[in-house]
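Just one protein chain is left out here, and the rest sit where they should.
Note that the chains are named A and B in the order they appear, and that numbering of residues resets to 1 at the start of each chain.
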Amino acid sequence: MSDRLSVFKTYKLFVGGKFPRSESGRVYEVTDSKGKWLANAPLSSRKDARDAVVAARKAFGGWSGATAYNRGQILYRVAEMLEGRREQFVAEVAEAEGLSKSKAAAQVDAAIDRWVWYAGWTDKITQVVGGTNPVAGPFFNVSSPAPTGVVAVVAPQESSLLGLVSVIAPVIAGGNTVLVVASEKAPLPALSLGEVLATSDVPGGVVNILSGKAAEIFPSLAAHQDVNAIDLAGADAELAKALEVAAADNLKRVVRPQAVDWAADPGTGRLTAFLETKTVWHPTGSLGAGGSSY
Amino acid sequence: MADVTASDGALRRFLHGLPGVDPVGLEARAAALGTRSIKTTAKAYAIDLAISMIDLTTLEGADTPGKVRALCAKALNPDPTDRGTPRTAAICVYPDMVATAAGALAGSDVKVASVATAFPAGRAALPVKLADTRDAVAAGADEIDMVIDRGAFLAGRYLSVFEEIKAVKEACRREDGSAARLKVIFETGELSTYDNIRRASWLGMLAGADFIKTSTGKVAVNATPANTLLMLEAVRDFRATTGVQVGVKPAGGIRTTKDAMKFLVLVNETVGEEWLTNEWFRFGASSLLNDLLMQRQKLSTGRYSGPDYVTVD
Partner (left out) sequence: MAFEYAPAPESRAVVDIAPSYGLFIDGEFREASDGKVFKTVSPSTEEVLSEVAQASAEDVDAAVKAARKAFEKWSALPGSERAKYLFRIARIIQERSRELAVLETLDNGKPIKETRDADLPLVAAHFFYYAGWADKLGHAGFGPDPKPLGVAGQVIPWNFPLLMLAWKIAPALAAGNTVVLKPAETTPLSALFFADICRQAGLPKGVVNILTGDGTTGAALVGHDGIDKVAFTGSTAVGKQIARTLAGTDKRLTLELGGKGANIVFDDAPIDQAVEGIVNGIFFNQGQVCCAGSRLLVQESIQDELLDALKRRMSTLRVGDPLDKNTDVGAINSAEQLARITALADSGEAEGAERWAPACELPGAGYWFAPTLFTNVTQAHRIAREEIFGPVLSVLSFRTPAEAVAKANNSQYGLSAGIWTEKGSRMLAVADKLRAGVVWANTFNKFDPTSPFGGFKESGFGREGGRHGLEAYLDV
């Protein structure tokens, strides 16, 4: 063992593809499960949240317009990059959640596999939830899912990486852009995930990661008129209710907090929660002009 | 509009630049107008109007002078039990029957219409078609119902169709400078698409048609509410563009009063009152007349009539 002094990482936010500090200039102390100091994390302000909405909105056109195949490739690239940093995340998750190395490794592995799962969904969900409708008339009628828009997420508080990935990946798999407020007490894996995303071909602004207190930041997001949906996975009941009330002002789609086993098969619920069904009609008619009955 | 017919290319560009027709929308509009409920006074008015718009037609290989004279008698006096019944607009026959019809109708306001130009297929050389036309006019036809060359139209030789109509129009002239009115039959069932019908309508009108007519009555699909609606839109738009009014004649397959009412509603709500006269709208029909007469009797007597109470000619 050498006596070399290690280099600490300055944890920063991930907004619009960049790594800003909080505009508030504030940080808060992040400790491990035993109270040992790990790092200072940015304490995001409402202004940071607003900037993240702007970044997410700006990215929405390009990301929602990308081909599903392309989105799948990029999500798979995230898995590849995360795999490469596996050891770093195992250490961070172990410290963040007070887990043994092997349990933390299981969490990281599951998080990597979750990216792979959603990478495969991007070009399949349309066929699973969309289709043509046999209307009783001379019309071609097709329903297909379209992304809801900008989605704001309160990340799960306990599952700092797997839970986080489980709420981010389905949102962007469907073509939405997202801003997520990381677990308040365990934000470091989330902030590190920003570094992975930045090197994974995910366009800037598609995922925006904030650390801080959801109770401080999120009310302005729930009320924000340019946010289309919120996922309250990590909000407590009281906060969730207040946020849901605020979200009604522009009728955001709301996913309420519920008990979730993040290790289990996630199904398609979080994908479809942020997809709108668009139905398009067009006349068909007969080939010739002789269709009339008299 | 002269420049659009200056060359084959110009004419093609013009015809293909006309707004497209959505078949489902067109048929839905025609069907919606078909749900108008025409009752009591409106029905009485419409029945008399419809009778007055009929080109009472016989176009059979078995036609004889006797048959034609009987039809003329019917045109002059459709309902022997009610002399107040309007006369039909015209009798429509083959060219060789024109003289017979003209004789039978002499002195009346019932016109003699003759099909011409190698009706119904139109497959003859232009000189033959023109001779056919001149013959009919010389024999006393007031109106000529020509067929267009559908083959040329479908092959995209629009200028050829245009020139032929113009030539027939010329052949309709009489020595005294007057002219028979020219009805141009498109045989819409063969043109098949509504876009073609709109293009043919403009082509016919640009060439000088006095009337545009749907069909010969000799193919599977003849007049329909939809193709007639489309042609009414064409004459409406043509007049708005050129100031020239053109008539419309659906022909073939219109057999009942109910059918006729639907067509009159199309006229009423598409081009309006100015076309609601036999100068500008005709029905090419034969059995329609008796159904109108039976309905007319029902309105005046309150009883349903039967086939034995109208004449079979």
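In the analysis below, contacts are C-beta pairs under 8 Å (C-beta built on N, C-alpha and C of every residue); 3 or more make two chains touch, one makes a residue touch a chain.
The structure presented is a predicted model; accordingly, all values stated were derived computationally and were not measured.
Q: Consider the whole complex, including the chain that is not shown, and state which of B:A28, B:A131 or B:A167 touches that chain.
A: That would be B:A28, which touches the missing chain.
Q: Residue-wise, where is subunit B in contact with the chain that is not depicted?
A: 19-22, 24-26, 28-29, 35-43, 45-46, 49, 233, 264-265, 268-269, 273, 276
Q: At which residues does subunit A meet the chain that is not included here?
A: Residues 128-129, 131, 133-137, 139, 141, 143, 146, 148, 228, 237, 240-242, 244-245, 247-251, 253, 256, 269, 276-283 of subunit A touch the chain that is not shown.
Convention: only the chains that are shown with their structure count from here on.
Q: Could you pull out which subunit B residues touch subunit A in their complex?
A: 22-25, 27, 30, 188-189, 191-194, 196-197, 220-221, 224-227, 253, 259, 262
Q: Inside the complex, what are the residues of subunit A that reach subunit B?
A: Subunit A residues touching subunit B: 138-139, 283-292, 294.
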